[in-house]
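Only one protein chain is missing from this complex, and each of the others stays in its spot.
We just call them A, B and C in the order they show up, numbering each chain from 1.
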């Protein structure tokens, strides 16, 4: 008999339900008897003992459903390790609830922040197995995260739509793609949709180079230019600022986001009309794409196997087309960036895409 | 032998190509010999004699293609009737080019502004047949315009995506839908996606009623509320302002759009986290939906028939499920609004949707 | 206090759930107290008293869900009026269950067969309100049925996919579209996807005319031809047979369906490779399209209004863009065919589409 607690934490994404279904179906198909406790709204549910027993029927029909049936919340590592407004020690509370329910293991689905906390719980002695969820694909220790391909699909659809209208009107268009720190999503959606210029956090841009790329297209007879710009795109000058200075600059900026600033600069320097589109949270919603459904199901299944085998303290990841277990201490607190020297970047450049660098 | 000029004007939308293909295929299938001149980038092409002869091959494979192969531009009625920067009389120039090419008729695809100009050209003695294009479905004299259903599909997809993330996070979400003056698109996309609150220009809202609707949902156990807000949504107070006063207010407003203002007010009054998504120009891009492809093809075909029959001065419209010809003077300068008493609005209210009124 | 029974009958289609949600939401939002009994698997549930009380929560999140939460079954009119294998009088049983539950009204969602039975129940003295569900759009008394536009979208997607492969290989392709008796679905999907030849039951084809159309395309330089063929397409010769003779012929035919027969004939007469694709039941599955969601919600809402007003014996239909009530006796047993003289058929022909007639 195994007693499992499960929670989803951080910004939601596609295939969270598929992954949980994978865990539960595999547990239920094993010889082991299993009880599953679902904690609601991320770590909050574990802290305040807000949970419900989950039945097989809860997982029927959710393979294709976006979001998370458990709810989620963003609880940064910093706030987790601080007492709540009533002085409650949150980490202690989580441990108590874990032991009170006599759990064998926690299954935690989340991204970077979530993994920091998950690793802390492991250090505190709890049995933890995690699953890599994020549209950003920036989790260290795994080649792929679920949610990523679904988000690429949505952002690509969006840029595809913009393509026809950009062409009709002969305009410069900027599509702001999610990703504050890493550019995988922007890079892939940009390449998939034939964006002409891609700006990502890892490759700071020079606005003059961006303008050159636009002017070159015009010279070659193109009516329009499309830019895929990550939320966290940064100029070469700004990249030289300290973290603190840059944060300050952002706070005082008159533009709601980098995309609008880039738009303004292009307008000034070229006289072109520039339009900005922000698909925003749509990128993390909707039904997971088939790739993510298969991938998340497989990860969920292997997570269940680890638990059945009594192997704890791992994230279930993906390396060289194999599903692998990665020690949580190797994952926590690290990000997987796009290297400016990565072959995909080189290939994008060979294809004529400008990174403004 | 017929010599036809064709142009697309105003903001682009889906199925412009399908409609033009309909015109051309029907002409080419008739016994009449036909020459088609495509003017580029809207009226601008007609003014400055920028055109190319179109072949059947130009229309092959474009039924499913978004945008317009002729390009388009926004040229407000006011600027059309004013001389250009070199003192050129634009209306006179258009007439000259029409006669120089010895055209039998102009086929003009566009929305409201476009129809004003088309009617002016008719008054000036040119033969004109128009087609009703707009994602707003606000053209007077026709039950339906092409582009509308495709835009509904895209806006609905967007709100569908937001639904799963709103549910997971338990948040209030606002999706800003296109439509400055009329609410058909917001109303239909909102109803199609199960939005809880719909704000449209024709039904000014009271922010307290909006907040009540949100609070009521919470009382009834709902974790989230989704608002579909038209670009031109307006509060009851603002609706009392003169056009001039309101324009001034808009210019001085610190929010990029009404949606952000509504978000701010909800935040203040409820303490809820509110997120705004702006799909923007994606709503007018991409491949037309099957409904629009059939509809635009049919309209195009009937436009060709009018021309072959020598009947000019009409918009080809849709009334009571029949394709009809509507005199241009009846169409020009009028908008088709959502009546607050329309049955669709009543039905939406019966379904529990709040309009904040 | 109103006690409502509800059932879905016949082949399922998209937006059944949306329509039921419309009924229930409107009832629950009214001042009336309401109890809803859902009979399972069509009339079978009413006959054998297999039902469950439905709560508001049953209708949460189902606007976008295909299929029917009540289940359905095909129960032809003939079998309804015959006793079951245990000698049970089904009509009598339905009446008894209606009265035993003390129902005020039955809400019945279905197509042609379903409406015959619904009308019979009305004649037997039960209060009935119906909703027009079918992907065929062949219900008499309404311009539109829900499910239709969703099915058009799926069939169109399918032909769109075939288009690229037909073009690449330079082949003749046949896509068999659902519709045994009427051609609305085939006609609309064919026009939406640019099919070159459309064969529907209402316009018997001459295989030589079909072959001519293919040869003509080749002469004009086209590499491929796409045919959209309704399940019930029929040749001119076969159309002259009596119903009985034709049925016999079908039974003895070596081809699984008309599409395969047409393929064989084209192969023989042209030497061309011909491929057949049968999307089949996919056409009635999946999430309803936005048009159907809005339409079904509106119909459901107006059905609830009728019940609240105590108006029974009607189908809620759609006429000239208004939602109307149509007496059941006018609907039952009649089909709405595509007239060979309908303007949409004429327009299709003007566009160059061959009907093989």
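By our rule, contacts are C-beta pairs under 8 Å (C-beta built on N, C-alpha and C of every residue); 3 or more make two chains touch, one makes a residue touch a chain.
Owing to the predicted nature of the structure, the values given are computational and were not obtained by experimental measurement.
Engineer: Who does the absent chain touch among those shown?
Structural biologist: Across all of the complex, the chain we cannot see touches A, C.
Engineer: Which candidate, A:255, A:291, A:312 or A:337, sits in contact with the chain we can't see?
Structural biologist: Considering all chains, including the one not shown, the answer is A:291.
Engineer: Write down which of A:35, A:84, A:123 or A:143 is the residue touching the left-out chain.
Structural biologist: The single option touching the absent chain is A:143.
Engineer: Can you tell me which of C:81, C:168, C:237 or C:339 touches the chain that was removed from the display?
Structural biologist: With C:81, C:168, C:237 or C:339 as choices, the missing chain is touched by C:168.
Engineer: Which residue numbers on chain C touch the omitted chain?
Structural biologist: So the residues of chain C touching the missing chain come out as 8, 11-12, 14, 16, 41, 65-68, 71-73, 154, 157-158, 160-165, 167-170, 173, 223, 256, 275-286.
Engineer: Could you pull out which residues of chain A are in touch with the chain that's been left out?
Structural biologist: 22, 25-26, 28-30, 63-64, 143, 149, 152-153, 156, 160, 188-189, 191-194, 289-291, 293-294, 297-298, 301-302, 304-305, 320-323, 343-344, 347, 350-352
Here, only the chains that are shown with their structure count from here on.
Engineer: Mean of the CA atoms for each chain, then the mean for all of them together: which chain is nearest?
Structural biologist: B
Engineer: When the centre of a chain is set as the mean of its C-alpha atoms, what distance in Å lies between chain B and chain C?
Structural biologist: It comes to 31 Å between the two C-alpha centres.
Engineer: In chain C, which residues are in touch with two or more of the other chains?
Structural biologist: none
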